[in-house]
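Attaching a single structure in structure tokens format; questions to follow.
Shown here is a partial selection of chains from the complex, left in place.
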Amino acid sequence: MSTSPRVEEILSWYDTDDVATRSCLRRLLEHGRTAHSGKLVVLPVDQGFEHGPARSFAVNRAGYDPRYHARLAIDAGCSAHAAPLGAIQRIAKDFAEELPLILKCNSSDSLYTGPDPLPALTASVDDAVRLGCVAVGFTIYPGSAGRNVMYEQLRRLVAQARDAGLPVVVWSYPRGSGISKEGQTAVDVVAYAAHLACQLGAHIVKVKPPTAHLEMPAAAAALRESGTRLDTLADRVRHVVESAFDGHRIVIFSGGPAKDTLAVLEENRQTALGGGFGTIMGRNAFQRPRTDALRLLAEVMDIHRESRAHAVSGAR
Amino acid sequence: MSTSPRVEEILSWYDTDDVATRSCLRRLLEHGRTAHSGKLVVLPVDQGFEHGPARSFAVNRAGYDPRYHARLAIDAGCSAHAAPLGAIQRIAKDFAEELPLILKCNSSDSLYTGPDPLPALTASVDDAVRLGCVAVGFTIYPGSAGRNVMYEQLRRLVAQARDAGLPVVVWSYPRGSGISKEGQTAVDVVAYAAHLACQLGAHIVKVKPPTAHLEMPAAAAALRESGTRLDTLADRVRHVVESAFDGHRIVIFSGGPAKDTLAVLEENRQTALGGGFGTIMGRNAFQRPRTDALRLLAEVMDIHRESRAHAVSGAR
Amino acid sequence: MSTSPRVEEILSWYDTDDVATRSCLRRLLEHGRTAHSGKLVVLPVDQGFEHGPARSFAVNRAGYDPRYHARLAIDAGCSAHAAPLGAIQRIAKDFAEELPLILKCNSSDSLYTGPDPLPALTASVDDAVRLGCVAVGFTIYPGSAGRNVMYEQLRRLVAQARDAGLPVVVWSYPRGSGISKEGQTAVDVVAYAAHLACQLGAHIVKVKPPTAHLEMPAAAAALRESGTRLDTLADRVRHVVESAFDGHRIVIFSGGPAKDTLAVLEENRQTALGGGFGTIMGRNAFQRPRTDALRLLAEVMDIHRESRAHAVSGAR
């Protein structure tokens, strides 16, 4: 398998991980249309579990079938496809060799919700190994009263994944009674969330695109005094990436709810400009008709792979 | 053992399961009056635990004896018989070879109830193996504050059952403070419940016949905009089955409280028409006199096995 | 060891238990004055733990010594003696060979009480094996908010006891915020409690003599419509025994607080007439002077062993 200097550089940041884990990271970084660029574009489909099948798939009914998404990810040249246990079980035999799979190991549904989210553990590292996955995924909600339960579950998952030679992708989504609704995407909060995921052992961190809002007065003061620029999304992405061990961890940004194509492309341009490592884009892909989705994913991948502004700090 | 193309097709959806688990699924699909049709009609008797013996058995006192139900299931040609540990222990030696048994592994009683149900674990995969059962059964209550405890218990049961080569039947019954009373059978909620069970690793999902009520505004909007038809029970069953991996998981519908024969038959006709995989019918069977029960079960089985409308999506 | 057709019949109901467990059941059924009759009269002494030593033993101070009770049980010809860990440890070396011992594995004290009882686990199957006991005992309180914790503890105890070849005796005492004070002995509730214990894997069930009170409207309606007779204690005992797998589990009735001799004898006559399998009588025995206790126990045993009315359904 050919590789690239940038991929080698990125892998060098994970030098306490063993060969098996780094091989899986390498496979993600060398797969699909963004191969060799050090960027990742992942197709996640856990919205059926999180929001229900109707909200997720009724608009494009082919999506009721888990196999549709695996095929879409392959045809679009995605770096990987992430999904919960049941869907991965449905697709693994036919697709795991051709497409890097990420097993999502915890999930929440929307039939009961409270102020402090705490997902259920729904899959294990053993499942990931058995099903030929290249990584496991896990969501934490910093700001929730249940955060420490999640951190401890993540700690165990990280240890088990290490034993199995699998990297861990952490969805770090601030949410809960500790922070305001607006604070969930505040740049200081998102940067903190990225830092926490890194400290907890994440190999790849997924956060939301940060807004200019500042939630925590002490952080706001420190950022102001230090002259940290936070005006554009690119600036804010840069701050988030810097907060992830000065750019030495892979940080990707999620796409959020479906929106128009221009908005998606602009968001990805800013992310790439700020040194983000790519995107994880679900509803904006699978809720579009297949040909539209393929075209949009191709454009997004090209934005990232052609970006010359590598992560600000990672490139030092 | 002879088999049929439809059974082979159904088994192909479970291609990440091992031979032992698929053999048990095959045994269910090739047993009794609905053998070869890809349909299941199961006799469940956990009402003694759930509602108490008087409410369950006083009307037909032969039912106090667990052996009565095993004999009824055999004579009617049911696909399987499901019951809690004690009853299965009472009948396994004499009936397990002749009748596929499903060990119900959690149960709730009615002497203490609260707004958010969370059943007790009352049996294990080890018990099922020891007693010659072909599957284990488990109830989840999406919508309950205790849902995540159940999901995690189910995750462990699924893993243990896999190790033992047994499929898992999930009773997915929305209930609890997260949803309204009417919402428990709302079609969007039932479809969501079926999807959750599939994502959690269920091989067979049991839900209630869905009503036309819509509980969740966002799901209602998505269904309306997509033009999903929900007018008849058959339409709604079709939506539920579609939500179960586009019809690639076995979804059966429960009968609910005892009602008149015509209503039972019509409900099953609609279920079959919508692509449902059969029924799990307890009180409507064992609370009738034996001859009536045998006649009703035969008619229900014939409705299902003669149905040509296979699961909408499964037949694609 | 000689045996009897009735004992063989009873043992045939436990045909999924292994030889070791059935041997222990047989030892109980073939020991003491009621040997061969299929009836059991057990002396339980856990009142020191449950109510405190003064309330239990001050009236007959010999009872402060655990050895007194073991000697009393032997001299009276009891089927077995049940007690908590400490007492069994005090007596096992000298008495376990001569007297079947039942180790009580959970207990509650009265220094702290709340509306929803949940006893502490105070002994294990390992202790029972080490101390030469023939069975383990466990209390559940259906109707308590903590019921499911108890059911799950019982499930584990049942599995461990099976591995050790010991039967499980379940004290099934409805109590807690789910039911009224009067409901604790209501016939519908007691029958439900007996059924639950059987479903949870009990070999022997101990319940309280049921009153004519009916607690649950739906059960009351079902019993009324079915014409179930509940007028006399014998009628009610018959209903409770029927609810225990149609009389195919051993159900014995506790004596409750100390009362006069005639009342004790009449209660046992009714129990025997209704098909009960005997009694477990503590305070009415050990709080009487030794000679009185011996005489009363002998009369009670004779009532049971001479009863021709075997369990209504068991005799079918």
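Each chain carries a letter (A, B and C) given by its place in the written order, and its residues are counted from 1.
Just so it is clear, contacts are C-beta pairs under 8 Å (C-beta built on N, C-alpha and C of every residue); 3 or more make two chains touch, one makes a residue touch a chain.
Predicted model only: the values in this text are computed from it and were never measured.
What's in place is 3 chains of the same protein, and the file's complete complex has 5 copies in all.
What we mean here is this: only the chains that are shown with their structure count from here on.
In terms of which chains touch, the assembly is arranged as an unbranched chain of neighbours. Rounded to the nearest 5, the angle that brings the Cα atoms of chain A onto chain C is 145°. At the chain B-chain C interface, residue numbers used by both copies make up under half of all numbers present, so the two copies contact each other through mostly different positions. Inter-chain spacing, taken between the CA centroids of chain B and chain C, is 36 Å. The distance from the centre of chain A to the centre of chain C, with each centre set as the mean of the Cα atoms, comes to 59 Å. The set of chain B residues that touch two or more partner chains is empty. Only residues 13, 15-17, 142-145, 147-148, 151-152, 155, 159, 174, 176-179, 188-189, 191-193, 195-196, 198-202, 216, 218-219, 222-223, 225-226, 228, 242-243, 245-246, 248, 313 of chain B touch chain A when the two sit together in their complex. The residues of chain A lying in touch with chain B in their complex are 48-49, 51-55, 57-59, 61, 64-66, 84-87, 89-90, 92-94, 107-114, 118-124, 126-127, 130-131.
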